[in-house]
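With one protein chain held back, the other chains of the complex are shown just where they sit.
Showing chain A:
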Amino acid sequence: MKTLIGRILAGVCILASAACTKIDNYDGPNASFQGNIVSSAGGNLLTSGNSSQIRLQQVGWTTPQTIPSKFDGTFQDTKLFKGNYKVVPTGGAFWPVTDTIIVNIGNDTKHDFTVTPYIIIKNFTSTLSGTTLTLKFDITAPIAAGLPIIKDVQPYVNTTKLVGAGASIRDFSDVNAVIINKQFTDMSPAEKSITLTIPNLIPGRTFFVRAGVRLSDSYNSSNFSEIVQVDIPK
């Protein structure tokens, strides 16, 4: 009888230990993917909060994921699973990219995408007179034909360097927007030279300012100027 119990116990132990030996031998999300969204007009495509993304879809998996682009046009995600992904830049104010490329993402994979922006902001200047800031710039379009309607232009004003759509002070930004609602090709040269005025800025404060041109594409996205710092004297 004792030997029987002993044998049963031994058997249970063997089974139990065997049950413990399984190891999750899949790699964690330790791959990374980074790069630049390069503007065909030179430099990186300047964006703002959520306005352009890299869209990834792992081959054999149904749910796509996105990597948001940073304000300077770079992107990075260090918590991806290794594998083949269909990748396409999307969501920004640039001509839609229809060719998805397949990238084998592993450790430290880098890739740059070149896109053609809808609108390029040129000759951007800002002049301060008292508490009123005036922004001047010209807009051009690398491809004018078939461009989505230009909805409006507006300044973006914030107290930090993170300034853009969704990161701006409404009373200085949205309220000073200028409605355009025209096709680019219907705009006269004078209309393409734009002046924005931001009155009543607060004395003694520092603001970060940029301008944006918004188009009625799928995302109502905007092309942005660079960011300038403005110190309002006391």
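What we mean here is this: a residue touches a chain if its C-beta (ideal position, glycine included) is under 8 Å from a C-beta of that chain, and two chains touch if they have at least 3 such contacts; residues count from 1.
Here is the rule we go by: contacts and distances are computed from a predicted model.
Participant: Determine which name in "Elongation factor P", "Branched-chain amino acid ABC transporter permease", "Diguanylate cyclase" or "RagB/SusD family nutrient uptake outer membrane protein" the UniProt entry assigns to the undisplayed chain of the complex.
Facilitator: Matching "Elongation factor P", "Branched-chain amino acid ABC transporter permease", "Diguanylate cyclase" or "RagB/SusD family nutrient uptake outer membrane protein" to the record, the invisible chain is "RagB/SusD family nutrient uptake outer membrane protein".
Participant: Tell me which of A:6, A:96, A:130 or A:203 is the one touching the absent chain.
Facilitator: Result: among the candidates, A:96 touches the missing chain.
Participant: Consider the whole complex, including the chain that is not shown, and state which of A:3, A:25, A:63 or A:129 touches that chain.
Facilitator: Considering all chains, including the one not shown, the answer is A:63.
Participant: In the whole complex, not just what's shown, which of A:30, A:84, A:195 or A:218 touches the removed chain?
Facilitator: Residue touching the chain left out of view: A:218.
Participant: Which residues does chain A use to touch the chain missing from this display?
Facilitator: Output for chain A: 62-63, 91, 96, 151, 170, 174, 216, 218-220.
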